[in-house]
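Just one protein chain is left out here, and the rest sit where they should.
After this line comes chain A, so read on.
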């Protein structure tokens, strides 16, 4: 349906996006996962015809949309990373305005606005000014404004940044419903791997302008099939234990979070025995040791040596 081919964008010195290839099939939810500054928003802006690529192409039903953006725009709904709303207008006035610029009017406009208000759960607050809304409500309205013209393809740029867990779940459920009930194709951008894991059929992982991994959840996690992720909880994190860990070449990607230490190691190593030996030597007491199913976070860690969130 939609395809990006060797998509590249340079801003003066920065290579924001570097030869990105991705595609979307009808009815899929595809995730674009990456840390801040990875180039997700820039990629999305090019795909949604808002900025021209330095090189490469975006193809919609096999036709380039760089010169002829109107066709794609008609079926496209964009949820920008920013709150793109009028804060001095009410929720309803905002939706009516965005409905009208999509050439809706009269009874049809009223019906769509009511439908969207119900979908995003703002029917009760429709007459309140946006500036009095909570972060979560603004985010919901930001999504609602992209749905009035019933887009076939919804592109969402970090739609859950900085909101409470309840609003976040509401948004995630809404996206799932739109996909299931209206067969909407969704490109979902986030730096929260749980969201992408929960929603998406296929995932692209992006870092420093490049796609570094892609595939279904399981395919991506299989990147880690040769490694175990082991989580050790200790009574007290000691420098000597960490030092001992670091000196073991078979143990890598050591991260410490409070009293939890996570390490990666090849499957063929008996990592348990090694860990207990090191603990014995450094007088470290374990409270639990566990082999974890790898997360996308772990994959990212494995691929880049850095955590997804900083």
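Here is the rule we go by: a residue touches a chain if its C-beta (ideal position, glycine included) is under 8 Å from a C-beta of that chain, and two chains touch if they have at least 3 such contacts; residues count from 1.
Keep in mind that, in the parts below, contacts and distances are computed from a predicted model.
Engineer: Given the options "Peptide deformylase", "ABC-2 type transport system permease protein", "Cytochrome c peroxidase" or "Carbon-monoxide dehydrogenase medium subunit", which would UniProt use as the protein name of the unshown chain?
Structural biologist: The record names the chain that does not appear here as "ABC-2 type transport system permease protein".
Engineer: Determine which one of A:21, A:36, A:55 or A:74 touches the chain that has been left out.
Structural biologist: Of the candidates A:21, A:36, A:55 or A:74, A:74 is in touch with the missing chain.
Engineer: Any idea which of A:4, A:85, A:186 or A:251 touches the chain not displayed?
Structural biologist: Spelled out, the listed residue whose C-beta touches the missing chain is A:85.
Engineer: Looking at the whole complex, which of A:145, A:163, A:178 or A:278 touches the chain that is not displayed?
Structural biologist: Looking across A:145, A:163, A:178 or A:278, the contact with the absent chain belongs to A:145.
Engineer: Quickly run down the residues of chain A that touch the omitted chain.
Structural biologist: Residues touching the hidden chain, for chain A, are 48-52, 70, 73-74, 76, 78, 80, 82-86, 88-89, 93, 97-98, 100-103, 129, 145-146, 149.
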